[in-house]
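Missing here: one protein chain of the complex. Every other protein chain is in place.
Labels for the chains are A, B and C, by order of writing; each one numbers its residues from 1.
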Amino acid sequence: MDLTYTEEEESFRAGLRDWLADVLPALPAGPAPDDWPGRRAYDTGWQRMLYDAGYGEVHWDAAPTLRLIFLEETEKAGAPYVGANFVGLLHAGPTIAAEGTPEQRARWLPPVLRGDEVWCQGFSEPDAGSDLASLRTRAWRDGDCYVVSGSKIWTSHAEVADWCELLVRTTPVSAEVPKHRGITWLALPMDAAGITVRPLRTLAGSTEFAEVILDEVRVPVANRVGAEDDGWRVSMVTLSFERGTAFVGEVVACRRLLGELAGEARANGRWDDAALRRRLGRLSAEFTALWRLTQWNVSEARRTGGVPGTGGSVFKLRYSHARQELYDAAADVLGPGALDLERPWTLERLSALSYTIAAGTSQIQRNIVAERVLGLPKGR
Amino acid sequence: MDLTYTEEEESFRAGLRDWLADVLPALPAGPAPDDWPGRRAYDTGWQRMLYDAGYGEVHWDAAPTLRLIFLEETEKAGAPYVGANFVGLLHAGPTIAAEGTPEQRARWLPPVLRGDEVWCQGFSEPDAGSDLASLRTRAWRDGDCYVVSGSKIWTSHAEVADWCELLVRTTPVSAEVPKHRGITWLALPMDAAGITVRPLRTLAGSTEFAEVILDEVRVPVANRVGAEDDGWRVSMVTLSFERGTAFVGEVVACRRLLGELAGEARANGRWDDAALRRRLGRLSAEFTALWRLTQWNVSEARRTGGVPGTGGSVFKLRYSHARQELYDAAADVLGPGALDLERPWTLERLSALSYTIAAGTSQIQRNIVAERVLGLPKGR
Amino acid sequence: MEGRFGRDALRAAVEAPALDRELWRALGDAGFFALCVPEDAGGVGLGLPEAVLAFEEAGRVLLPGPAVATFLAAGDVEGAAAGETVVTAVEGELVPWLEEADVVRGDTDGAVPVRSVDPLTPLHRVPDAPNTSHDPHDPHDPYTPHDPHAPRTSAHVASLLRAAEQLGSATRTCESAVEHARTREQFGGPVGRFQAVQHLCADMLVRAELARVAVYAAAVTGDRLAAAGARLLADDAAVRNARDCLQVHGGMGFTWESDVHLHLKRAWVRAGLGAGARQAEEDLAAAL
Partner (left out) sequence: MEGRFGRDALRAAVEAPALDRELWRALGDAGFFALCVPEDAGGVGLGLPEAVLAFEEAGRVLLPGPAVATFLAAGDVEGAAAGETVVTAVEGELVPWLEEADVVRGDTDGAVPVRSVDPLTPLHRVPDAPNTSHDPHDPHDPYTPHDPHAPRTSAHVASLLRAAEQLGSATRTCESAVEHARTREQFGGPVGRFQAVQHLCADMLVRAELARVAVYAAAVTGDRLAAAGARLLADDAAVRNARDCLQVHGGMGFTWESDVHLHLKRAWVRAGLGAGARQAEEDLAAAL
């Protein structure tokens, strides 16, 4: 297990740290988490600063280890979360970088790195949740455009996004065409005619998600990334990559949260409860190991040339449950305060409930591990 | 929920208590748990005493509530476990009582009640574990006998038993005959020619189980209980009944064990560990509820005329896990002593590992609950 | 109960949370609050087993309001039985519905409002509230009755009625998960045909059924420790069933429009009222 860093990597880390120490104290306070227009201005401003300081390319052009260091150090320093840039920086961007033409890279990547353009994701549909490949949003050719009709759900930042990475069905499912074929990846301009965005309220009361209804929306064929009908593979390469590293910042944040919980428990007297104390100790072991697993996945990605493979499912499975356990422990630290939305962690506890569902439920992840990693026969 | 008893039931309880108080102090100490010949003499002697005292018929002729009281009071008083008579009293006997002819009842039941004859069970096979109905031990007619060949596994007390309740395949599986049909229930005399008994050592090191190999063993057709090819139904009626009540004594014993654990923990200082204390408190709530669930199942059985139905699966599922948690808590109370086979509970902890497997694994039980109780579609 | 407070009423209440006095009086008229008040005092004259069934229904439909405190005050506080007077109580460190209630039992000195996680249960917090125990003669017990021998109004009965509400919620979320699993199609058929989903549902049923026998038996016996055990199992069943129900529903359960989160949040609130699980576990352990 390689936990050492090269001189170049260490010097990158040092430079970044210095820059963060310099810049962060001068930043204005961030807007409320569900103020999406406000977040856009704030997050993209931050992104532009990073770009100007020379850290823009780290998101996908740099070696995996630099990216890991970048995510680790920005989170440790308490830098703003990527926010509205999440999809552009960590999902659509890497997909375009890996699968797009030189023209597509030149058109879409710099504005993402500068924070000029925000992306959202149009994958899930009301009737295609866990079974994502059964998506039914249709697209047909009309001249040099695709015409798209259907609806997407769980599209975060749709209200403020400029672009949407969209999966559509270009060839209907049939005896010859299984559902994973016939899907195409398109970059949809969010100002096109025929798009309706309906905010979707989550159980946490916030509206960062939306439903997007598409009624004969025209998308230029030039906006297709990858071949027609090959969109499933195009998006899965990125998805598997992202499972391995997209949570780097969060794991760092969870380890910091554990320290805060210990502080709160020492202050409010609950630290005397040995059971709670030991539970926090065990969670500390968990999150330290999850951090190591991330490093491992990244070093595997470096070894295999970019794709961390199934380590991502192993990580996602354990992390999503550990995160929920962490917030349950936080509730125990807060006592009756855990019922107060003004207290830290209560809203986050609610959000954490989505972790075992979003981006593939734990049940789906276990299937992936059982069938693809362990080689068990196709499940029934 | 009816937790009250009739006057007749209370008077039965009082009489039994008096008798137990009188008789138990005079009993000789029991043999070691895996001394099967010794256990047979001991257990059957005890059974004869019960019979002579008038409690023989309680095992299956009395109302379910009397049976419940009988099992509760004998366990509370610390009376010998039914031991080698388990199958005869709680499984084969009730089956013969429910499904046998008057002649069969007259032939087999009194010796079971008196403890004169011991029964064992020949259901499982090496290749038919969870999938019991796929059993392959064959039987074919030859005059007024069946000729039986095959092998059975997990046959407890085979070395000391006089009779074996045996499931055999009388009609091969085919397109017309599904695996649950074509099975026949036979009473096999264990002294017949062609029977080989091979002791089977469990992970606890004991040999109360055996493999039974049958090589053209002749069994009179008169020993068949129920119709030919109807043996699955014949045995399942009893099995479902037994799931509801066979563990009455054990639940009472578990509640007693919790008290012993508290005593040991108070003596060795582990009681100061609030986490352990609270864990025992929670287990106390669990086992009290499991006891109530047993009462509920029995009163349901009374209402519906004998079969407690699916409550048995609910009980079995929770009880088998609670029992394992109980012995894990016991290990925590013992500390390093939990690694010592001389200490109480260590062997029992090992035996408890079989509870989530034997008589239908927890996985199978969940399927039963999901499909038969909750009405979910047939699993895949 | 579902006739008086159905799903439409529930969702309307979520959008405009306020105590529905009309509903409260209707419940009073139907005898809900006076269920255990003796007949010669104008009540229905039934016992705890019947009360537990009524509160199970209240938990099932997520009835808002301080029903437990009002119920326990019915023989005691003018107008409570009829649903005219709304009574709440200090439960551990928390007071539900403090501003809406007409009568408050217990000491609310220093109470501060809490932005409640449950949209249907406004809360105040009393930071220095004395620890409530399950001891029926605890002088801090807001339910201590005038007659110290009357078991009906002591803290463990309040706890048992809340356990009954938790049981109703746990039963409802189990049913809701099963309904969803039967009808939601993914991968070419209902998701309920997958063992992973089936087994979640089976475990939910087992939790609810074990809580059920514990609650019913505690109601029949009136036993203090049985009530503590019932509370533990019912809290666990309500919280874990709501979470598993959410898992079975997937993304659809994560929306505000789904009722799953209302069950989970209320289950959290109920578990946080009164003496809590720690104390119940200690009480049960002490009796071993």
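Here, a residue touches a chain if its C-beta (ideal position, glycine included) is under 8 Å from a C-beta of that chain, and two chains touch if they have at least 3 such contacts.
Note that the structure is predicted; figures quoted are calculated from it, not measured.
Student: May I ask which residue of C:55, C:71 or C:194 touches the chain that does not appear here?
Tutor: Considering all chains, including the one not shown, the answer is C:194.
Student: Quick one: say which of A:207, A:284 or A:351 touches the chain that got left out.
Tutor: A:284
Student: What chain A residues would touch the chain not displayed?
Tutor: Touching the chain left out of view, chain A contributes residues 1, 3, 258-259, 261-262, 274, 277-282, 284-286, 288-290, 292-293, 295-296, 311, 314, 317-318, 363, 365-367, 369-371, 373-380.
Student: Using the touch rule from the top, list residues of chain B that touch the missing partner.
Tutor: Chain B touches the chain not shown through residues 124, 127-131, 134, 153-154, 200-203, 205, 331, 335-342, 346, 350, 353-354, 356-358, 361-363, 366-367.
Student: Quickly run down the residues of chain C that touch the omitted chain.
Tutor: Listed in rising order, the touching residues are 194-196, 199.
The rule we apply is simple: only the chains that are shown with their structure count from here on.
Student: Compute the distance, rounded to whole Å, between the mean C-alpha positions of chain B and chain C.
Tutor: The computed centroid separation for chain B versus chain C comes out at 39 Å.
Student: Among the residues of chain C, pick out those that touch two or more other chains and give their numbers.
Tutor: If we look for residues of chain C contacting two or more partner chains, we find 194, 197.
Student: Could you list the positions in chain A whose residues touch two or more of the other chains?
Tutor: None at all.
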